[in-house]
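One protein chain is absent from this view; the other protein chains keep their places.
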Amino acid sequence: MNVSIVPTLRVLRPAATVALVGLIGIIAGFYANATLFTDTSPEQPIAFSHKIHAGDNEVPCLYCHVQARRSISAGVPSVNKCMGCHLEVATDRPQIRLLANYWDTKEPIPWIKVHDLPDFVHFTHKRHVQAGIECQTCHGPVETMAVVSREAPLKMGLCLNCHKDNAVENGTDCWTCHK
Amino acid sequence: MANVDRREFLKLVGAGSVGVGAGYLLAESIKHPVEHLIPYSVPPEEFSPGIATWYNSVCGMCPAGCGISVRTREGRAKKIEGNPAHPVNQGRLCALGQAGLQTLYNPDRITAPMLLQGKRGNDAFVETTWKEGLANVSGRLGVPGVATVVLSQGVRGQLANLLELFTAELGSAELLHYDFAHPHTLYAANERLFGQQQLPYYDIANTRYLMSFGADFLNNWLSPVHHSLGFGHSRQGGDAQRLRFVQIEPKMSISGAAADEWVAARPGSEGVLALGIAHQILAGGRYSGSDADDWTAALADYSPELVAEQSGVAAATIVRLADEFAQAKPALAIGGGSAANNSNGTDTLVAVTALNYLVGNIGQAGGLIFNPDPVTGPSASSRRANYEVMRDLAEAAQQGVVDVLIVNNTNPLFTLPTAAGFKEALASIPLIVSLSSFMDETTAMADVILPSHTYLESWGDDVPQPGVGFSVAAVSQPVVAPLYNTRSTGDILLGLASNLGFRDAIPWTTMEECIKDGWREIHARGEPGSGDFDSFWHDVLQSGVWGEDVRQQQDATVSKEVIDNIGVAAPEFAGDVGDYPFVLHPFMSTSMYDGRGANLPWMQELPDPITSVVYGSWLEMNPATADKMGLQDGDLVQVASMQGSVEVPVVIFPAIMPDVVAMPIGQGHESLGRYARNRGANPIQILAPVTDPVSGALATGATRVSVVATGRRAPAVKTGGESRQLGRDIVRFTSTTSDATEHSAKLNSIPISVEPA
Partner (left out) sequence: MSFMDRFVSGWRKHRQAATDDDFDYAWTMSIDLDRCTGCGACVTACQAENNIPLVGEKELAGGREMQWIRIERYWEGEYPNAKLSFIPMMCQHCDSAPCETVCPVSATYHNQDGLNTQIYNRCIGTRSCAVYCPYEVRFFNYYDHHWPAPLDQQLNPDVTVREKGVMEKCTFCIQRIRQAKDHAKDEGRRVADGEVQPACVQTCPSEALVFGDRKDPNSNVSKSINDPRAYHVLGELNTRPSVVYLKKVDADVV
């Protein structure tokens, strides 16, 4: 008996086409969300400009992110620290008034995290800062950003490539970075 | 595709848009939620994100008083470890101590002061403010002549002082410390023999031969972590001869499992057994003290043969144990648990403790060493409420003599037998105030709840009981900011005192000040000019503990009167042997202690070491007995005494006497939160009100019960699998004399190869 699958394929073709178009749609939708609709520079409660502080006035990163050289987290400066300068400096600007308001009410400022890693990743600022890695390597040219945005993707490839290029001790062992 | 018709086209457009939508949503669903970085306005001094801060304090889970170091990150407590500087636990901690964090972060804590609305016991409390709550109580306490009873858990240090001052100021008030596990009989025995108010230090670390009469010293007797350290040291620490250790009890405890020899003795016969051993020591001429003749005369009736008859231990074994005990230097005898919980408890412990005197180990390394009086707070044994006191309190209350009852973190409704009548007593007390952090059974009966902090949020200080042979004191400091609108017990008392105008006697406004004032005295003990108090206080907070390694005078003489009266009467049991054929042996389990561990989920999930049971109660029964009764592991049985009954599943237990059944204490809560409620059964409830007349302690091992099959099965949940090795050689043994030949010093010597040929 002569059997051909061609008729069956012919019947399936419209369905396959629909499925294919649907799949392309899913991929397109996924990427559209990830690239167009993901906010890499969210609006912060105070329009703090790294450009003014770290760029124009050349305040060193570690002056405010003082924990970075000795802790896993870089730390955000306390309102106390901000007020250390802004009791005197630029007190008439609206954004500084906003800050002073937080200070007066002793409310914390709910900054939104721009650079975030998943919970299963162990990253320590301390080791990287002490190894002399520039902050900009991962965070991008923050000193030029009026509004901070996530420049580097902070994906595993970025870490691994750097670890390989610099021949980091045990730099590719999973348990060095995964907890 | 040239001739796509309209229908086809719409289909494709539809598929495409659904796809895009689905893809978008998929990306959305795996997106990381927005996280915030919230800095402090003004950061606390030691605060640094990402770096752990450790605070030294004192464990509050049991009365042993271990030092703890709590790891905190970003202001939250993450882990409790032992404080290495504390001489009691030297950095180590037991399971219950580890679980202390679940007291702090328990989801069932009382979060604010509350007032009862409507009928008692219907759980209808409404939140109130501290001001109102305190005013409510102090208003009632301020009425002249109001009869008040302050019933506290056993507290020490400055808080105990404060309680004393507070009750004294109240006038017609009585202060009682009540703990289920308080060793009344042991205190009474040491007092009678040596006139000692404090419990002695048992130097297990340096002894060569340990004879334990029922004391589950590795599990929860007195100071289990310290005992375990000593046990580990004397077993395999250094080059010293390995400890030989004999445990004598009717049901194998955790300590019994660790023993080299486990001897089953009839419940209540431990005392005569000890006297039989003493008799043999004297008969063998191994005691040469000037009072040897008095002892010989007093012990004349306790020949090994007669003792064997009463205890069920063979005469030859008694003779051998006596010989071993007398020959080993140093040898140590301890007694507690099943030996202390009969109607002859004090006499039994006097007999056991006398063994130490007869082998001359008092004040010696590896023996029994007297402890100095506490450096802060009142004496440990003062105002301790035994069962008789609690029963009298219940009676008085029922007669309407008690107007106000203030309960501080103790739960008599759970830890007293129904026969004590405490529930009825509570019903006739007009005002009950509870300072508990949890809605336990007693607190559920309260009118006003003024919730206290957990120990991890409070200021306090402590002198461990028993001590370690020299003066030790420790400070407990808050390791986290209070989670809820609660206050420390001390601050609640200070608040009431302030309302009542007790300013002159109680001058402090905060507990921290009160503690510091107490420690000024300790500071004054130091050499003059050794620094000011502030730097001393700073050092104490940092190390968490203070000690003065000076042994007190160790003069041990036993008066002739005591020797002449030595003797142990036959134990008294409630219930007729015919109707109630078994002696019920309730024991404190590893995880629950006296029931306080039941609301901690880690403790519920910690398998009982011996049976591997989790989340429930069970009845341990000898395999031969179970066989005879046709019972199998997992059969639900009714355990009935003259006072009541409980239903629990049977667990076949290879090391329990055939006419004894055992049940763990701690489960069977009607209250105490989601993890504890309606789980298992409470054996204390069915205990008969038999006491040891000397100490007034409840004889918890003096109740006879019947065991009747219900015909239903409800196997206890166990995590352990097969409990026999079946030739797998998982646990291996060696005799002390075996040489090294059978061992592979090179453990990894077997080559393995997958290289190609």
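Quick notes on this one:
For reference, chains read A and B in written order, and residue numbers begin at 1 within each chain.
Everything that follows uses one rule, which is that a residue touches a chain if its C-beta (ideal position, glycine included) is under 8 Å from a C-beta of that chain, and two chains touch if they have at least 3 such contacts.
Because the structure is predicted, anything quoted here is derived from the model rather than measured.
Considering the entire complex, the omitted chain makes contact with A, B. Set against the missing chain, the residues B:R120, B:R235 or B:R320 yield one that touches it, B:R235. In the complete complex, the hidden chain is touched by one of B:A300, B:L541 or B:V717, namely B:V717.
As for the chain not pictured, it touches subunit B at residues 73-74, 76-82, 89, 91-99, 101-102, 104-107, 218-219, 224-225, 228-229, 231-233, 235-237, 242, 244, 252, 254-258, 260, 262, 264, 483, 590-591, 601-607, 609-610, 612, 614-616, 622-624, 654-656, 658, 674, 717, 719-720, 723-725, 728, 730-740, 743-745, 747-748, 750, 752-756.
Counting the whole complex, the residues of subunit A in touch with the unshown chain are 118-120, 122, 124, 126-127, 130, 170, 173-176, 178-179.
As a working rule, only the chains that are shown with their structure count from here on.
Of all residues in subunit B, those touching subunit A in their complex are 1, 8, 11-12, 15-28, 31-32, 34-43, 48-51. Residues 14, 17-19, 21-34, 37-38, 42, 67, 70-73, 75-80, 102-103, 106-113, 116, 118, 125 of subunit A are the ones touching subunit B in the complex.
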